[in-house]
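For this view, one protein chain was removed and the others were kept in their places.
Chain nomenclature is as follows: A and B, assigned in order of appearance, with residue numbering initiated at 1 for each chain independently.
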Amino acid sequence: MNVVITPTMVGQVIISGLLSGALYSMVALGLALIFGVMRIINVAHGPLLMLGAYTTYFLYSGLGLNPYLTVPVSMLVLFGVGLLLERTLIFRVVDAPELSSLLLTFGISIALVNATQLAFTSDLRAVEYLTGSWLVGPFAVSKPRVIAFAFAVGLTGLAFVFLKYTRTGKAIRATSQSREVAMVCGIDVGRIHLLTFGLASALAAAGGALIAVIVAIQPEMGQVWTFKSFLVIVLGGAGNYPGALVGGMLLGLVEQLASLFLTTQLSEVVAYVLLVLVLLVRPTGLLGGRQT
Amino acid sequence: MTKRSWFAVGAVGAGAAVLAAVLPAGAQGPIRIGASLSLTGTYAKLGKNQHEGYKLCEKDLNAKGGLLGRKVEFVMYDDQSMPPTGVRLYEKLITEDKVDAVMGPYSSPITEAVANVTEKYKKVMVSPLAATTSIFKKGRKHIFMVISPAEVYLEGLVDMAAKRGLKTVAVVNEDTLFSKAAAAGAAELAKKRGMQVVYQEAYPKGNTDFSALLTKIKSLNPDVIAAATYFDDAVALTRQMKELNVNPKMYGVTVGGDLPEFYDTLKTNAEYIYGATQWEPGLPYPGNKEFFESYKKDFGHEPSYHSAAGYAGCITYAEGVRRAASLDPDKVREQLLKLEMKTAFGEYKVDQDGFQLAHKMVTLQWQDGKKIVVWPDDLAQAKARFPAPPWNQR
Partner (left out) sequence: MKRAGALALIALALAALAIYPAFATGYGVRAVLQIFMWIALAGSWNVISGLTGYVSFGHVAFFGMGAYTGGLLIAKTGWPWPLAALGGAAAAGLLALAIGGPCLRLRGPYFAIAMLGLNEVLRALVSYFEGLTGGGNGLSLPTLDATVPIYYAMGLTAAAVTAGTYLILSSRFGLRLMTIREDEVAAEAMGIDTFSHKLVAFLLSALGPGLAGALTARDQGYIEPLSVFPLATTITMIVMALFGGKGTVWGPVLGAAVLFIAQEMVWARYPYVHPLLFGAIIVAVVLAMPRGVLGLLQLKFRLPRTI
């Protein structure tokens, strides 16, 4: 156990951290949107990601499509699922205390995971499409992870452009700042909620579609993503959208560096300890978030 | 109510109680065997295979006239892959459902928790899917092991490495009961054979990014990497080894490596990788071929060793009952302790603690898309391909 850590190793690990960080950011952005606009903590976020992964898997194995081409399809499918969930169940707890939304989304999450298990069994699936890495100097950069990184950055960028420059995007931000004033300005808040949930689901699905090429697909794969998304938005500040980016990258880096300098086992602890520390020192997150 | 009525009620109550105690509970009905299986939760896939193994055994026993002239019927519940749930279910099976016998659940943690219950009620329990030695070394009297213990899963890999004069080993494992035991066993075996364990690290269950771990291992350049894994970690580890260009001369995994999905997922990246398994369909054990065909027909997919172990465990128990000519736990126990038997799963013989002595693990290697048994020598189908060429030369 006498590993000498060289700068190259640190560099390699930093690259890994950034690559996974971008994915965390994208998925967490969806969660941040839901919380910012609707004040709802969506525990079902992980299962939505999982469904995105399954969609990609079936399109790949059933129709032989290039998995990266299925990303927009998965996003579209889950956008629809998100709309459906919002219209039937979620809208009812928008004004309720946070306990209701926590529990409701938890119930939905169990139902989704179990339904998937019944429909497709717990058999592990995987998309064997792309493996290996490109060499950049002394560093090996994983091909599927880089492509996922590129997509994540692109989609997150698009999301920000959408939020900043389009009419609907501005309406979303307005509702996020103050629902009452938004209503007074003539914004159809109900429609905004619907769209936000759909959009967030689509972002989660993109995450799922991209990691389908990297990890094994099974019904419970989303759970850990729910936790990590929570971590990210708390780190960055709940409801703070650029905060989700910062939080995601930070989490990715911290995990990998802890894994290198300590052990992989401890990296799990470190992430949560970081969460608790940030909450204690800066309760509204690093970039400042919503005060409820 | 008057004193008289109270007396009447009491008499009726007492009479009913006496009657209930005296009436035998369906003496000539089917023999009911209870078990809890992990049908949902983390172990769902493998628990289902074991469940199917039990069902096939039930069918085969009944086709041959049942046991002691009675039909066999399994009563099975889902323990959700959680030990406390298993405990409750076995209490239920034994004290409420009043089953005639019990068979073990899936996995070591659940078996460990449940064994406390079966020992309390002195019920014989053949535990086909518990591989942890400590379960059988606590002075328990009614529990019987079927599979080889976790500690020897990587024995084949280590043995082959030592015979080829390799010197350094890195050991990684998931931080759960079985994997830790397998890793500890591998490390100890390696040291006994004069090899040096240069690195050993555990990772949490569910971990998907091994880049830091592999970066550290790569810097030490070990001859052998022994990984005590399940399936998804085995896949992730392999893929990242390729990405980071980690090239040991021999790389072996445990549970995940013997599943057909391993090759389906990794395709040619699975070549040269060693896996360990308790059983393979091609092994020359009695009744193995029939078991394989039957299972495939009934359940629509190939059995894994968990299926075979479940099946064999049930057959072994039935043999114990047959020899004892009774369901009485002490008599059955006596028979199971001295029984030596070969089933479709392999050999069975236990020591006085019920710990499995005779069953052999086999080590396989993926060659041209097929699982080829390469160890031990007397069961090997071909020689191992050694050393594994570096990733960029495949």
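Definition applied: a contact is a pair of C-beta atoms (placed from the backbone, for glycine too) under 8 Å apart; a residue touches a chain by one contact, two chains touch by 3 or more.
These figures come from a predicted structure and were not determined experimentally.
Considering the whole complex, the residue from B:94, B:235, B:255 or B:344 that touches the absent chain is B:94.
If you put the hidden chain back, the residue from A:103, A:130 or A:286 that touches it is A:103.
Of the residues in subunit A, those that touch the hidden partner chain are 35, 41, 89, 92-93, 96-100, 102-104, 106-115, 117-118, 227, 230-231, 234, 238, 265-266, 268-269, 272-273, 275-276, 279-280, 283-284, 291-292.
In the full complex, subunit B makes contact with the omitted chain through residues 39-40, 76-78, 80, 82-84, 87-88, 91-92, 94-96, 109, 112-113, 116, 119-121, 134, 138, 174-177, 179-181, 202, 204-205.
FYI, only the chains that are shown with their structure count from here on.
With centres set at the average Cα position, the gap from subunit A to subunit B is 36 Å. Partner subunit B is touched in their complex by these residues of subunit A: 1, 3-6, 9, 12-13, 16, 20, 114, 117, 121-126, 128, 131-133, 140, 142-143, 145, 214-216, 218, 220, 224, 255-257, 259-260, 263-265, 267-268. Remark: subunit B residues 40, 42, 44-45, 48, 175, 198-204, 206-213, 215-216, 219-220, 231-232, 235-236, 239-240, 242-245, 261, 264-267, 269, 391 touch subunit A in the complex.
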